[in-house]
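Notes follow the structure.
Note that one protein chain is taken out, while the other chains of the complex remain in position.
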Amino acid sequence: MIRIGVIGYGYWGPNLVRNFAETPGLAVASVADIDQKKLDIVKKRYPGVATTTRFQELIEDRSIDAVAVATPVSTHFELGMAALKAGKHVWIEKPLAETALQARKLVEEAEKRERVLLVDHTFIYTGAVRRMAELVKGDDFGDMLYYDSTRINLGLFQRDVSVISDLAVHDFSILDYLLDEQPVAVSAVGTNHFRGTPENLSYLTLFYGSGIIAHVNVNWLAPVKMRQIFVGGSKKMIVYDDLESSEKIKVYDKGISLTDDPQRIYEMRVGYRSGDMWAPRLDATEALRVEGEHFADCIETGKTPLTDGFLGMRVVELIEAATRSMNDRGRSVEVNGKFMFQGRRVA
Amino acid sequence: MIRIGVIGYGYWGPNLVRNFAETPGLAVASVADIDQKKLDIVKKRYPGVATTTRFQELIEDRSIDAVAVATPVSTHFELGMAALKAGKHVWIEKPLAETALQARKLVEEAEKRERVLLVDHTFIYTGAVRRMAELVKGDDFGDMLYYDSTRINLGLFQRDVSVISDLAVHDFSILDYLLDEQPVAVSAVGTNHFRGTPENLSYLTLFYGSGIIAHVNVNWLAPVKMRQIFVGGSKKMIVYDDLESSEKIKVYDKGISLTDDPQRIYEMRVGYRSGDMWAPRLDATEALRVEGEHFADCIETGKTPLTDGFLGMRVVELIEAATRSMNDRGRSVEVNGKFMFQGRRVA
Amino acid sequence: MIRIGVIGYGYWGPNLVRNFAETPGLAVASVADIDQKKLDIVKKRYPGVATTTRFQELIEDRSIDAVAVATPVSTHFELGMAALKAGKHVWIEKPLAETALQARKLVEEAEKRERVLLVDHTFIYTGAVRRMAELVKGDDFGDMLYYDSTRINLGLFQRDVSVISDLAVHDFSILDYLLDEQPVAVSAVGTNHFRGTPENLSYLTLFYGSGIIAHVNVNWLAPVKMRQIFVGGSKKMIVYDDLESSEKIKVYDKGISLTDDPQRIYEMRVGYRSGDMWAPRLDATEALRVEGEHFADCIETGKTPLTDGFLGMRVVELIEAATRSMNDRGRSVEVNGKFMFQGRRVA
Partner (left out) sequence: MIRIGVIGYGYWGPNLVRNFAETPGLAVASVADIDQKKLDIVKKRYPGVATTTRFQELIEDRSIDAVAVATPVSTHFELGMAALKAGKHVWIEKPLAETALQARKLVEEAEKRERVLLVDHTFIYTGAVRRMAELVKGDDFGDMLYYDSTRINLGLFQRDVSVISDLAVHDFSILDYLLDEQPVAVSAVGTNHFRGTPENLSYLTLFYGSGIIAHVNVNWLAPVKMRQIFVGGSKKMIVYDDLESSEKIKVYDKGISLTDDPQRIYEMRVGYRSGDMWAPRLDATEALRVEGEHFADCIETGKTPLTDGFLGMRVVELIEAATRSMNDRGRSVEVNGKFMFQGRRVA
């Protein structure tokens, strides 16, 4: 049994505790939060779980094997590093850290101490994204041509991060998972509509060496909620709508093909193909449950997590590059790659 | 009765002829097309209409008062100029011309000869766009914050124009109609997935002096069709979905407001407001019918068309700026304004 | 070339003329309507077509081979019979006649004179219904269990027919086409909300000897339009939404299966099966075009139309039975079958 401590019982912490509590192989040992009222809720719901307002106490507890960090981003580096140095396996909320440099240090510390470092990019563990990856990497899809994502809603404005760190990171991690290459450049524009707040709306484009173009539209100031990804392939096209109750993934047998038909050549060498649509059944297991079991499995067997520190670090580097581009009205910024290509991909 | 000749009976020409034929005050006198087969169709449908494969014949016909040009963009300048020089009023398909310089010359020729020059930006004549403009300019909407448009489908790849000239022009004209200012800069990225073809996918951002940001997502390679505009205001937000059969325009009483609540200040000075949604009834008259009557009215009374040559010229200038930015991976390009600010807005 | 005359240029007549005019093998010779204004429109659109306010003139014209009757139901019998007696092939709008007795006489007259009698149940010629029939009759669907249709909108209240004759007839014809059996009984309820008008809302249930149950919900007083059919089979289920622009037909690999799992037996011997969804590509040819060509083909080759007089007669008999049931608050009414089983089905 792996004993886990959770730091932060705000928005996401309760989901972690609930899931860890029901995951075989994991036991929630302790919860830390600076707000005693939140700990009172923990006490009421889980009388057997220890609580503390001092995170150090949790980290110093020798009986605890792993620590989950669910606090504001600005504290990820300090808390994650302290936990790793105390020899804990670490689960950390996305994004991994405020800067790529911090992210790199966390990754190096985990490597050095041979501890598991999992970044909670939850989408990678959904049935929909896993199925989409199988489809995209399969033979029927052809080459990926573009990726186009819209994540908008009237969201909770956040104090310490922009809409990129809140929403676009989902696409950064999904793209990392779907593709065998990293973007070479990023162009982003964005704006904040309230003085002194981080950007609440951003449009980002990622360029890849293979010619793939990925676009991400994130907005905290939209009247309706959308969570929609289009993935265009040379043979098939996928629409993933996360708000559909069933049929989240639709595969269209539609596309364009070059033609030698003289009639069409007169116009252009392009022909249309229109076929069936197909919505595969998806595994409906809660993603956090899958991820919790995966974390436990990695700790026990030494496997590298699907969303390891390297992936987390690449995501932070993209946030930095996008932010630089946004500050320069969309000027294309090369992605450094200095850290990136040390990264190993997990099959 | 205004006698009108139509040059080009390809994709759009038949719609023009059908509408002009039923518009009071207009009579279709002649149709020109280089393809005799298309003229045979005209003959069958409208036995009273003259046809010719030589456009000059139509332009030289003294009994003809106005000419509509519905041919590929590359011919707009030549045909439009010839018609103006022959003293005709001119209706020309969007975009007005291939270059802003050509557009300027057409505008100047129309001014000099005191002829009506209407550019067929049809959307401006829809009940939905007219209602949206009333709402945006009304007191309840507050300041416009952003405009975000998606126009995607598996479209007809075109030989001589990119997806910007085909689809983004709709947004350029709608923005020109909604706002009292012109964009100061444009950032665009795009790609073509088939060697030797124009761009079939593009993401554009327009920046305005007032801080408004406008984004346009156009794609000819999408498996489903979308025609959706979000307009965010400081007091209300609008969603315009052109594919809805009724309720195309939805007005949301939702938004964000600054707050002095100390609880929220701890987080951020932002509060949420969520209210009713409202879908106004729209005038369902076919836009082309409204536009045809407006053209006849401008010819008879000397009024300036809602979509006059200046608007058409500003749109072409935006196409040029966007194309330059696209060739430089999204680098922000200032909109020249050299021609633009000669433009007069029609109230 | 088959020369066709059309009687009635009101709501549906213009569609018939437009389609017949473009159907190879058919030529529109003449249009009759009591309203001269409507004939003026015909003259303007089709200068080559003769017009008359006297239908007898059209029927007596020896150069005319076939007559289409697109007038109010109350005149179908008189006009159809006159045309048949004059030796014409007849196309008649649905429903075939006001009473089953009239319908029978029309069928008998057509049989006697060996003329083609086609009843315009247009839905049978849509790509969607034809595909649905292939699916339902195929091996993968299993046994049909139920059919459930909703056809509602804020419709044109009609003077001489109820909502059953206007809308439920579509389902009567589709069921006749999908199934190899006729209903044995009908239960219907309905109401009219305006004194002196025919019923504007009705709920009907058809019972079949095999146990299939079919339900139809028709309503002219609904705020939104719906055209949706569910067909439940023992192996697959189909949803046909005629208002979807593409993907009108969705096939669900879902269902129920009996089980021997002791856990489930404790509850009930029923297990659930949930699989993929699939939307086949459909033939998008306009139904009226398909139907026009089919009519010409039947005239030339002597084939029996897919929607022949027998089908039209069975539909009228169902209207009569449903109306009787509706007048008795849903009491189940046996379907007579006296005429019905003389009917031959066309494969």
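Order of writing sets the chain letters: A, B and C. Residues in each chain are counted from 1.
In this section, a contact is a pair of C-beta atoms (placed from the backbone, for glycine too) under 8 Å apart; a residue touches a chain by one contact, two chains touch by 3 or more.
Note that the structure is predicted; figures quoted are calculated from it, not measured.
Contact with the chain not shown here comes from a single listed residue; of C:Glu22, C:Glu57, C:Glu108 or C:Asp148, that residue is C:Asp148. If you put the hidden chain back, the residue from C:His215, C:Arg289 or C:Arg324 that touches it is C:His215.
For the chain missing from the display, the contacting residue among C:Ser187, C:Thr307 or C:Thr323 is C:Ser187, taking the whole complex into account. Among C:Phe77, C:Phe141, C:Tyr252 or C:Phe295, only C:Tyr252 touches the chain that is left out of the view.
Within the complete assembly, residues 47-48, 224-225, 243, 245-246 of subunit A touch the chain that is not shown. The chain not shown here touches subunit B at positions 246-247, 253, 274-281. Residue positions on subunit C in contact with the hidden chain: 145-146, 148, 150, 152, 154, 157-159, 185, 187, 189, 191, 193-194, 196-197, 201, 203, 205, 207, 211, 213, 215, 217, 219, 221-224, 230, 232, 234, 237-239, 250, 252, 254-256, 258, 267-270, 272, 274, 277, 325, 328-332, in rising order.
Basically, only the chains that are shown with their structure count from here on.
Simply put, subunit B must spin 180° to overlay its Cα atoms on subunit C, rounded in steps of 5. Which two chains touch most often is answered by the contact tally, and the pair is A-B.
With each centre defined as the average position of its C-alpha atoms, the distance from subunit B to subunit C rounds to 42 Å. Chain geometry summary: the mean Cα position of subunit A and that of subunit C are 53 Å apart. Of all residues in subunit B, those touching 2 or more other chains are 224, listed in ascending order.
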